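A selection of the complex's chains, in situ.
In this document, chain identifiers A and B correspond to the written order of the chains, with residue numbering beginning at 1 in each.
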């Protein structure tokens, strides 16, 4: 299969460049009869939207979407559910000066190397705008998997780290522009982002996420481990460069005797664990505890400082970007991480129906 | 698709439990006409084999394999290439005492929760023995992708870390039992592993890997980014809990101005980058620089100390494991990481043939 689809039983296919006719997503495999809450989709889209706060890009995007198919009298039909987002604030002139330059740490060169032809008006398929389609699809997936709840938040920006908590409430995340549930850390993160923007620079960080009420039994034992599918989902996000499940890299420093999660009798005849270093996943399959993971995002590649690069003729050149970009992708990455996690979980919820 | 297959154009399907009739792998999509070097496959299997050194489990496994199909007169036929490994040193009695117990941080409980039925004689599909099939398949993939070279090594065990190098030679990795190319760090790692084994305990760590001679243009722009497929491949390995591409988590602390990889004119009219924080992948597509990544492995769950747990009736119990297990999975994880990386690259090499 070519690479613009994701998922097995709930399969999304996204399409569209940042500066063509529009972007969209076809969701195949959405069960019939789901009463779709369109306002909830709007809310998630608003959380991803550029220009939502003083620390994101001032660029405006048309997130108004049209449901092209799959919905009748408010309920899903079991047929492909399709969302279309028109491109309206797409000004290719902003990109014309860079038409023949390879922007450092962007996809310009690799796209050219792969396809021999590219749309230089923005990032093409590599544009973060593609994630608008994922967030819409993820918002549908969320509704499919209720009462499973997916909450992500900004845990670290540069060197400013929030408290080591996993018991985070969605409301606290939305209480500030940074989407860090700790008000003090959030304030310091916001100050850092403002300072970095003033320098024409960018900064990376880490998003944490927790999925609650995940039943035991999701995920497959070998290649399609729940954490493997989450890892792929997260690393498919723009600027993502790392993933940890449960205790992650920190856990590698521990001894097994300290790391193992002891089982104790739980309610309804089902055991629970006293700790959750496994991150809710054992042997690739959910164990009923919260599923926890982190995602690393590198600093955005578009900076407002002159940079040495080459042009399409392999000649030295200098790039001085203009335009409107985020100094830090983290606050807007939160809904993207949630969307991809919801899609992975929904896929495995449907897959589990055939496991016995 | 159910979850025992991996890859699109080069698709492997593994089968077998640790204590059934055998394990194996069917490789579908291997191009015809490849003169297969079986000795090279044997060498990679020997690197994965239990009992290979004083710091691995003394358990013996029958890694002797049979090529069931796909090979004729030494060359691949284009038909499924199948390897079968018989189970011979499989003594289920070792597991009988734990038959009704859920071993902490193992897959016993989740397997039972998912399937309602499990093979208690060893880990079933969750057994690390399943990786023998992956290493064989990976050794074939390596031959397919030559001159691409994949080298992995142990970078950290517990808190003992090797030097921050990516320019590592395969020979240096194999020069000691730990598979850390730095002799001094290797000696300290080995001492740590011996001490931990003496305590009946286990320890985790980090593997690093580099893929050289990867042409620009491998990987797909959206979901099947090269790093996304590598992330899934690595997180599908037993005990893997984290993945980083290029600068990974460390890169998230940097500013864009320091993190971006500047392009400079390269040979043959193709640009190169002066640094490689992108890890050879930009926008999900290889850029011709070395592909670099790390994998986090948690401490092995089987420890030789009594642990509190529950039984299948949700009653408290105490587990005192016996048997033969690795105190540290890292040295044997090195060939597994290489195998999965080679499989991902081979898949994308074949996929790229249809990109333009």
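By definition in this document, a residue touches a chain if its C-beta (ideal position, glycine included) is under 8 Å from a C-beta of that chain, and two chains touch if they have at least 3 such contacts.
In this text, all values refer to a predicted model and were calculated from it rather than measured experimentally.
Shown are 2 identical chains; the number of copies across the whole complex in this structure file is 4.
The definition used in the following text is that only the chains that are shown with their structure count from here on.
Annotation: 26 Å between the Cα-based centres of chain A and chain B. Those residues of chain B that touch chain A in the complex are listed here as 1-6, 8, 14, 102, 104-107, 109-111, 113-117, 123-126, 130, 156, 158-159, 196, 199, 201-206, 216-225, 227-236, 238, 241-249, 251-257, 259-266, 269-271, 273, 277-279, 281-288, 296-303, 305, 307-310, 313-316, 351-352, 355-356.
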